[in-house]
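One structure is given here, and the rest of the page talks about it.
Let's turn to subunit A:
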Amino acid sequence: MDTAPTTGLTAADYPLSVRHPELLHTPTGKPITALTMDAVVSGELSAEDLRIAPETLRMQAELADASGRPQLASNFRRAAEMTAIPDAAVLAMYNALRPRASSGPQLAELAERLETEFSAPVCAGLVREAAEVYARRNLLARPAAGSDPTAAGD
Partner candidate 1 sequence: MTTPPTTSAQPRRTVTLTETGPATRGTRRDEVVIAVSPAFAGHFTRTIVDVPHAEVLRQLLAGIEEQGVAARIIRVRDTADLAAISHTGARLSGSGICVGILSRGTTMIHQKDLARLSNLELFPQSPLLDEPVFRRIGANAAQYAKGESPEPVPTRNDQMARPRWQAKAALLHLKEFECIEPGRGPVEVQPAFELSSTG
Partner candidate 2 sequence: MTETQPRRDPQPRHSLRTEILEARPMNLDGFVEEWPEKGLVAMESDFDPAPSVRVEDGRIVELDGRARADFDFMDTFIANHAIDVASAERCTSMPSAQIARMLIDPGASRDEVLAVTRGLTPAKILDVVKLMNVVEIMQGMQKMRARRTPANQGHSTSARDNPIQVAADAAEGALRGFAELETTLGVLRYAPLVAIALQVGAQVGRGGVLTQCALEEATELELGMRGITAYAETISIYGTESVFIDGDDTPWSKAFLASAYASRGIKMRFTSGTGSEVQMGNAEGKSMLYLEIRCILMAKGAGVQGLQNGSISCIGVPGAVPGGLRAVAAENLVASMVDLECASGNDQSFSHSAMRRTARAMPQLLPGTDFVCSGYSAVPNPDNMFAGSNFDTEDYDDWNTIQRDLQVDGGLRHVREDEILQARNKAARALQTLFAQLDLPAITDQEVEAATYANSSNDYPLRDVLTDLKGAQAVMDRGLTGLDLVRGLEAGGFHDVAENLLTVLRQRVSGDLLQTSAVLTADFTPLSAINDANDYAGPGTGYRLAGERWEQLKKLRHVTSATNPETEVR
């Protein structure tokens, strides 16, 4: 579910930094042209200004789609959602997806959190798919005593 308006970008619009700098903004709302040495020296810029904005990732997704790379485009759309997630939380979620790191309910909760807290339905879908496969392949965390005795696989 990609809510960004389609800008009709095609392969000919790449690279955006050369052909369409006017479309590029930092997550803090500055135009990319504001990222100058003067601004660095005067202390106007912070590390936040050197991050990619979700809109930019959706534009890159369009370019990937236009170049016949649907999987790459999907990756960019998941990434667009993830821009809202703090660094430490991203790492924690990654660790939660490792084999036998999370129980079924924990993964369900993670998916839920991605959807509600971070408006990240595509990422949530990936986590739900993982949970289903992990259950079938015995890759969920062994349930702690007392929790969900029905979670055993086939």
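Here is how the candidates were picked: all candidates are chains of the complex that A comes from, given by their letters.
Assume contacts are C-beta pairs under 8 Å (C-beta built on N, C-alpha and C of every residue); 3 or more make two chains touch, one makes a residue touch a chain; residues count from 1.
These numbers come from a predicted model, not from an experiment.
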| item | value |
| --- | --- |
| Numbered candidate touching subunit A, per complex, among 1 or 2 | 2 |
| Touching residues (chain side subunit A, partner candidate 2) in the complex | 11, 14-18, 21, 24, 26, 32, 35, 37, 40-41, 45-47, 49-53, 56-57, 59-60, 63-64, 67-69, 71-76, 78-83, 85, 87, 90-91, 93-94, 97-99, 123, 126-127, 129-130, 133-134, 137, 139 |
